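The complex appears here without one of its protein chains, the remainder shown in place.
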Amino acid sequence: LAAAVAAGKVRVPTHIVSTICDDRGEEPTYYGVTMSELIEGDYGIGDVISLLWFKRKLPKYATKFIEMCVMMCADHGPCVSGAHNAIVTSRAGKDLVSCLVSGLLTIGPRFGGAIDDAARYFKVACDAGQTPSEFVEGLKRKGIRVAGIGHRIKSKDNRDKRVELLQKYARKFFPSTRYLDYAVDVETYTLQKAPNLVLNVDGCIGALFLDLLASSGCFSDKEAAEIVEIGYLNALFVVARSIGLVGHALDQKRLQQPLYRHPWEDVLYTS
Amino acid sequence: LAAAVAAGKVRVPTHIVSTICDDRGEEPTYYGVTMSELIEGDYGIGDVISLLWFKRKLPKYATKFIEMCVMMCADHGPCVSGAHNAIVTSRAGKDLVSCLVSGLLTIGPRFGGAIDDAARYFKVACDAGQTPSEFVEGLKRKGIRVAGIGHRIKSKDNRDKRVELLQKYARKFFPSTRYLDYAVDVETYTLQKAPNLVLNVDGCIGALFLDLLASSGCFSDKEAAEIVEIGYLNALFVVARSIGLVGHALDQKRLQQPLYRHPWEDVLYTS
Amino acid sequence: LAAAVAAGKVRVPTHIVSTICDDRGEEPTYYGVTMSELIEGDYGIGDVISLLWFKRKLPKYATKFIEMCVMMCADHGPCVSGAHNAIVTSRAGKDLVSCLVSGLLTIGPRFGGAIDDAARYFKVACDAGQTPSEFVEGLKRKGIRVAGIGHRIKSKDNRDKRVELLQKYARKFFPSTRYLDYAVDVETYTLQKAPNLVLNVDGCIGALFLDLLASSGCFSDKEAAEIVEIGYLNALFVVARSIGLVGHALDQKRLQQPLYRHPWEDVLYTS
Partner (left out) sequence: LAAAVAAGKVRVPTHIVSTICDDRGEEPTYYGVTMSELIEGDYGIGDVISLLWFKRKLPKYATKFIEMCVMMCADHGPCVSGAHNAIVTSRAGKDLVSCLVSGLLTIGPRFGGAIDDAARYFKVACDAGQTPSEFVEGLKRKGIRVAGIGHRIKSKDNRDKRVELLQKYARKFFPSTRYLDYAVDVETYTLQKAPNLVLNVDGCIGALFLDLLASSGCFSDKEAAEIVEIGYLNALFVVARSIGLVGHALDQKRLQQPLYRHPWEDVLYTS
């Protein structure tokens, strides 16, 4: 049988379908691009992400944007949930993968995972031609916070540098910034309500990815909608933050920190 | 082909070999024991563990001992690494499995994982007829701590209740406690060095499992050695503590605790 | 400061609140019950789960029911998602915790996680006095499958032994089986539609837990509703299956199986 299969005469019914990387030939290929082409041509990590996730080659300004997102989301200090858990696991003497994973598992609705929702909300509202007031008040009636809006510390007069840098880049290189403009209009409206209701970095990345999907000419409407619906964009944060979580895990090993035990006096034992 | 396979005429070369549970018949069986037999006969969770891990039915005193270990290792408060990470993940709004897993990943050499090593060391030393002094000083020369010995708080005059309970049970029901006796002799020796070098719960479980493997008449010497070498015993702690980690994750959800952020002032930023 | 804190004079604002296990005294306690009491009194693993998750002592018939659920969900062969991933990870030479965790992460809507939803649906429908027909057709209109109903292989004339065993037990020992009776009425209705639309083991556990919450006299209505809403019941499956996943991981190590590689000829490479 094995011989027959090898000879291509019979074919066992396949149980797995896969589309992104072919490892069967001389060189592995990423959506058709060989390793040699990747390294000798003018490709970077942003291109690898495009090929493996979006299954197409994107223009330079787009892959550079992806790399900027990865760079700016790579770390945000030792106090956030993800880094904290990676640190605790590293101090328990566990291997690097366990440390990384223990941290990654905290990424979700409250930490690192607002990009997809921001994109989903902005897309629906902007495509439907809602005014910022209609959009914001509509969500408010349903008791939903505007994803991508709001910050603990940043405010009207103390903007988030990362948001500024992304906007500046997109206005210079993107064919259109229609969704970003909409997001900024929403921010203008919410800033009238409270000074900390700024467009945050998740909201900015979400809106700009919508612009990329819509105006790069690389995605059909159906493809763009599918990407937003399935939720590809939080993955940018996940991969980016892996770099930081690894950094924290290795840092603790280098510092030879002992087993972490949360202090008793910081716990309220109640019932 | 599928038809031929179904008819048993040809057989695709199997890629997986498995021995513990058969799900193909009327009822799933655990090492041959059907569900009905499990529930209607006098079986408990200790028997399920015996059947699925050790692939044999163990006597009642042994499965009761396994259940005691599970009960006593199920939780140890919110401050230890495992519970802490489960709590942080739960407060990040993640699903139950993610919380549990984030906590489990801290179990290892410094937290919860000294049972196998304790069993390994005690077995070699006791089988070789080393005196406690030879054993302890031998490890010391190699710079290795005696696994299963030592406690943060417990001491000569303030014994660990769990160790007392396990010893009492084993002396009453086990055919032999040769390895436990050896471990206690080691403790007598180490207590001369420092009052906190008591036999701890990991060491006690490790030694008692050696006794069970050697004297229950259910394991050949080769089988016993394999179990100790592969390291089955930490799994008792892992499964037991799953109960507690789930408890902590659900507790935080019930208390509707917000995202955890470690306080800045508790971190020393250095280089 | 540390001294002041110790003296109880000042109190740093606590960052963690916890309720289930107190590790500060002589012996750790599970919701107030000491280790000695647990072991010397007539407690079992079902009681430990009650104390740590539900924060109360439940009657014997209830804790025995919990233990039956754990026993019957402990494993279901090597082919299901969870066992498969644990096997693959074990064959990659990874530690026991990594193997277990890799398997646990597959538990969810399609594998092992229908107990909470079954309980949620049955509770709403039964409390509202819906007839089985109203209930089933109502869900159908919304395009939702009835959680807890349906099986790949089992059918009208080939019942699931586990469901039979649980029903028999509950009818003998539970004060009321109102929700189970409702679930069985639903089954009678769905069986008219197709012979495989039987009450499955998830549905049976979900309904019976509702009966336990409502009729044991141990939970207020508010507490019962909270447990169903937060979703405590899938945790029974998660803890139970941990036993089986550990079994599969150890099994592969004992069999010294090499690195698993999925066969090329079983994959359809497409675009």
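Per-chain numbering from 1; labels A, B and C assigned in written order.
As a convention for this text, a contact is a pair of C-beta atoms (placed from the backbone, for glycine too) under 8 Å apart; a residue touches a chain by one contact, two chains touch by 3 or more.
All values derive from a computational prediction rather than experimental measurement.
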Discussion item. One chain isn't shown here. Among A:Thr19, A:Thr131 or A:Thr188, which residue touches it?
Written reply: A:Thr19
Worksheet entry | Absent chain, residues of chain A that touch it | 15-24, 26-28, 30, 34-36, 38-40, 43-45, 48-49, 52-53, 67-68, 70-72, 74-80, 87, 95-98, 100-101, 104-105, 107-108, 161-162, 165, 169, 226, 230-232, 234-235, 238-239, 242-244, 246-248, 250-251, 253-255, 257, 260, 263
Worksheet entry | Interface residues of chain B (partner: the chain not displayed) | 5-6, 11-12, 14-19, 22, 24, 31, 55, 95, 97-98, 101, 262, 264-271
Discussion item. Contact with the hidden chain only, please: which chain C residues?
Written reply: 1-2, 10, 12-13, 78-81, 84-85, 88-89, 91-94, 98-99, 101-102, 105-111, 258-264, 267
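Convention: only the chains that are shown with their structure count from here on.
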Worksheet entry | Copies chain C and chain A - interface residue numbers shared by over half, same or different | same
Fill in: Chain separated most widely from chain B, comparing mean CA positions
A
Response to the item:
For copies chain A and chain B, the superposing rotation on Cα atoms, rounded to the nearest 5 degrees, equals 180
Response to the item:
So, in whole Å, the Cα centroid of chain A is separated from that of chain C by 32
Fill in: Contacts with two or more other chains, residues of chain C listed in rising order
15-19, 22, 24, 95, 97-98, 101
